[in-house]
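A single protein chain has been omitted; all remaining protein chains appear in their positions.
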Amino acid sequence: MKQAFHTLTVSTRGPGLYEFTDKAEQFVRSEKIENGLLTCFVRHTSASLVIQENADPDVQRDLQDFFAWLATSGPEFRHTTEGPDDMPSHIRSALTQTSIGIPVQQGKLALGTWQGIYLFEHRDAPHRREVAMHLVGE
Amino acid sequence: MKQAFHTLTVSTRGPGLYEFTDKAEQFVRSEKIENGLLTCFVRHTSASLVIQENADPDVQRDLQDFFAWLATSGPEFRHTTEGPDDMPSHIRSALTQTSIGIPVQQGKLALGTWQGIYLFEHRDAPHRREVAMHLVGE
Partner (left out) sequence: MKQAFHTLTVSTRGPGLYEFTDKAEQFVRSEKIENGLLTCFVRHTSASLVIQENADPDVQRDLQDFFAWLATSGPEFRHTTEGPDDMPSHIRSALTQTSIGIPVQQGKLALGTWQGIYLFEHRDAPHRREVAMHLVGE
């Protein structure tokens, strides 16, 4: 049994889903771990992770619109010093996921046919986001 | 340290929670790994995972109603080609979990007294859902 680490950088240009399935698969292939577990962890509190349909881009737009609506539908915020998009970003992060664990079998991620791994950007300004990946297996 | 894999199939008959705690425990027992970590991963984007109370069935009904209400309370959807229950299913998936990691100690899952592991089905039609499980330990 062995393990490997990689930190992925995702450049974002405003709110929405940014797929990194290919880069996660590339990391698994490069480490030559045939069977194991990949854990992805986002190192931010205003961006998160989500696994969603990678077929129709409208799914991603609808998700973006839903979370934009939901995070601004509640009571007024105290924390506004970093801009009006900051507190809704924390809420959208809390509602989705900070880490996701994906089994690896025969050199491939055990994703379903329509599953893609996305960084979910919640802030308006461009950002460089980091996803820390851990792989254990053999 | 060793690892094991198993893919569980859960047959669903419409939206709601389907418990598979027993099957997860059975997998752990069959692999004779006394201490380690079990990761459950759902291979779909319109069904998800949730750990919830397994005592009063009303909790599961209330959860189902709440998520049905929430996922249809936002802006109108673009993605409607797969039916009116499709986009709300993606949203309900994004709001809950795609993977859950559970420590295993002395041959048992470290679940609390009232915790059950559920597949959360979001679509109206019957489906066969797959949960990929990874176990590492010794």
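Order of writing sets the labels: A and B. Residues in every chain begin at 1.
Quick note on the criterion: contacts are C-beta pairs under 8 Å (C-beta built on N, C-alpha and C of every residue); 3 or more make two chains touch, one makes a residue touch a chain.
What you are looking at is a predicted structure, and each value in this text was computed from that prediction instead of being measured.
Participant: Return the single residue from A:2, A:32 or A:108 that touches the missing chain.
Facilitator: Going through A:2, A:32 or A:108 one by one, A:2 is the residue touching the chain not shown.
Participant: In terms of residues, what is the contact footprint of the unshown chain on chain A?
Facilitator: Per the touch rule, chain A residues meeting the hidden chain are 1-3, 5, 7, 39, 41, 43-45, 70-71, 74-75, 77-79, 81, 87, 90-91, 93-95, 97-99, 101, 130, 132-134, 136.
Participant: So that we can see where the missing chain sits, which residues of chain B does it touch?
Facilitator: 1, 35-37, 50-53, 56, 58-59, 61-63, 65-67, 69-70, 95-97, 100-103, 105, 110-112, 114-115, 136-138
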